[in-house]
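To keep things clear, I will list the structure first and then write my remarks on it.
The complex appears here minus one protein chain, its other protein chains still in place.
Letters A and B mark the chains in the order given here, with residues in each chain numbered from 1 onward.
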Amino acid sequence: MQNEPWLFIGLFLVLAPVFPAVALLIPRLIAPKKPNVIKSQTYECGIETVGDSWVQFKVQYYIFALIFLVFDVETVFLYPWAAAIGQLSLFAVLEGVLFILILVLGLVYAWRKGALEWI
Amino acid sequence: MADPINLIATWLQGLLAGWGLAPEVVNFVMTALGVVVIAIFVLLLDIFLVWLERKTVARFQDRLGPNRLGPYGLFQPIADVIKLLIKEDITPKGADKVVFNIAPILALATVLLLWAVIPFAPNLVGTDVNVGVLYIVAIGAISTLGIIMAGWAANNKYALLGAFRTVAQMVSYEVPMVMILLVPVILAGSMGVNKIVASQSWWYIVMVPVAAIVFLISSIAEIGRAPFDLSEAESEIVAGFHIEYTGMKFGLFYAGELLHALTIGALFATFFLGGWRGPFTDQIPILGVGYLFVKAFFIYWVIMWVKYSLPRLRIDHMLNFNWKFLTPLSITIVILVAILDKLLAGVARPVYAGVMLLANLLVAWAALSIARSRTRHGPARVGEPRPVAVPPKPAGATPKPPVSTTP
Partner (left out) sequence: MTPLQILFIVVAAATLGAALMVVSVRNLVHAALWLVVALMGIAIFYVLLNAGFLAVAQVVIYIGAIAILMIFTIMLTRRVASESKPQVNPNWGWALAIAVLLFAGLAWILSSWSGFNTQTTALAARADPLRDLGLALVAPDAYVLPFELASVLLLAALIGAIVVAWEKKI
């Protein structure tokens, strides 16, 4: 059937987690299980934990993920264009280049605004 | 006898059909068998990689490495696996049990999934989906999700911090990687990995070396290996997102990272080094597997070489390098290759390769000169050096006369 190649991937998707899961089940059978209070404490370099286990989330993480999202969508649009380049005229290639350049403007804007700095 | 794997496959198919199973069921069973064979082969390779990694790091550091168990220490990984299996599995208090357990499974499973589309030999490939390149990107994207899950589930602020940083780094380096993968797609005219290998009569690394190097650098950053391993460095953040994992769960993360490095080697070999191409592959197709793995292990050795020779990068250096150097560079290369591919259509292969190579080298030279010119300003001078023993003159004060003049 036409979905032939995808059947393999579907089966792989189902079977690939099985191997690590088996690797995790074996310790459940043979490893010792002696939980005590000290062992299950959260690790903080050997001292008692101070404060909640929550960190100040910097907005910078979000900005990076956002810029990544925009470039990701752009690149996914470019894949069919790249695959079909053999059949396109030079004008069509330049249209794709224009697509890229419009988004380069976005990158330049982010750069100049300082949104790409980590601090 | 030149193609043993396909012969075995056809024999097995005949056997199953002979048992009276319907053709779809035969097909299904054969596919499942293919999946299991590839997965087991890759996992066995993973165990071998543990030994290889330890021996190589030892040689880089001028020592011997494991050499007690078995000849040359070859049975060391088996001892490691047994040790990890019998270690106690400690779940920290307050951890989210379900997510805590799924994260390592996801970490290893996503690396296994990548091997489904790598062609091992001319007619030996897991599957030839026509969007193989995007499939590889997709699986890489799922692995970042596994890391967030691991970091969050552990109920540990260092794990969470490490997970955020790792994901920020991985997500940033995915941009040049995804863009630069456009280059083999443009050169081959298809998104299918088989076609990319089949059209490499001239290896792509000869035509677009800058693209190959950008792919290598961004892939090393994607898998979180040194010199980009700030998020899981023992001296910085005590193992990062997998602090709270013990025993086999940690083993899965560790093995997953090594296997991911080999997978990057195999992907690099497929996209830029011609995959299974080599002499005599049309007569003896099974030789293709050998060529692919020689190339993959060579790139794996390069990745290890980079890891054990370079110091760790700071996270702001890392991210600046990505957004301000690699991303514009990869965009330039993509535009250049696309336009040149159109302008040089119909030209003989050697001329095509030569012009591409020249353009790449020009871009590399331009990029490096721009980068160098921007770093010419050294650290700002804060003050003049002054000798230690002389006390500084207070500003505006008149020098005291050495002898008092008051009567």
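The working rule: a contact is a pair of C-beta atoms (placed from the backbone, for glycine too) under 8 Å apart; a residue touches a chain by one contact, two chains touch by 3 or more.
Treat the numbers as computed from the prediction; the structure is a model and nothing was measured.
Engineer: Can you work out which residue in B:Asn6, B:Asn101 or B:Asn130 touches the chain that's missing from view?
Structural biologist: Answer from the full complex: B:Asn130 touches the omitted chain.
Engineer: Going by the contact rule already stated, which one of B:Leu84, B:Ala121, B:Val167 or B:Leu292 would touch the omitted chain in the full complex?
Structural biologist: In the full complex, the listed residue that touches the missing chain is B:Val167.
Engineer: Tell me which residue among B:Leu12, B:Leu145, B:Val302 or B:Ala364 touches the hidden chain in the full complex.
Structural biologist: B:Leu145
Engineer: List the residues of subunit A that touch the chain left out of this view.
Structural biologist: Within subunit A, the residues that touch the unshown chain are 1-3, 5-6, 10, 52, 54, 57, 59, 61-63, 65-70, 72-74, 76-77, 79-85, 87-88, 91-92, 95-96, 98-99, 102-103, 105-106, 109-110, 113-115, 119.
Engineer: Provide the residue numbers of subunit B that touch the chain removed from this figure.
Structural biologist: Interface with the chain not displayed, on the subunit B side: 24, 96, 99, 129-131, 134-135, 137-138, 140-142, 144-145, 148-149, 152, 160, 164, 167, 171, 174, 178, 190-191.
Methods note: only the chains that are shown with their structure count from here on.
Engineer: Would you mind pulling out the distance in Å between where the CA atoms of subunit A average out and where those of subunit B do?
Structural biologist: Centre-to-centre distance between subunit A and subunit B: 13 Å.
Engineer: Which residues, counting only subunit A, touch subunit B once they are in their complex?
Structural biologist: It is residues 4-9, 11-13, 15-17, 19-21, 23-24, 26-28, 30-35, 39-45, 51-55, 57, 60-61, 64-65, 67-68, 71-72, 75-76, 78-79, 82-86, 88-90, 93-94, 96-97, 100-101, 104, 107, 111, 116-119 of subunit A that touch subunit B.
Engineer: What residues on subunit B touch subunit A, complex-wise?
Structural biologist: Within the complex, subunit B touches subunit A at residues 27-28, 31-32, 34-36, 38-40, 43, 84-94, 101, 104-109, 112-113, 116, 126-131, 133-135, 154-158, 160-161, 164, 167-168, 171-172, 174-175, 178-179, 182, 185-186, 189-191, 238, 243-244, 247-249, 251-252, 315-316, 319-320, 323-324, 327-328, 331, 334-335, 338-339, 341-343, 345.
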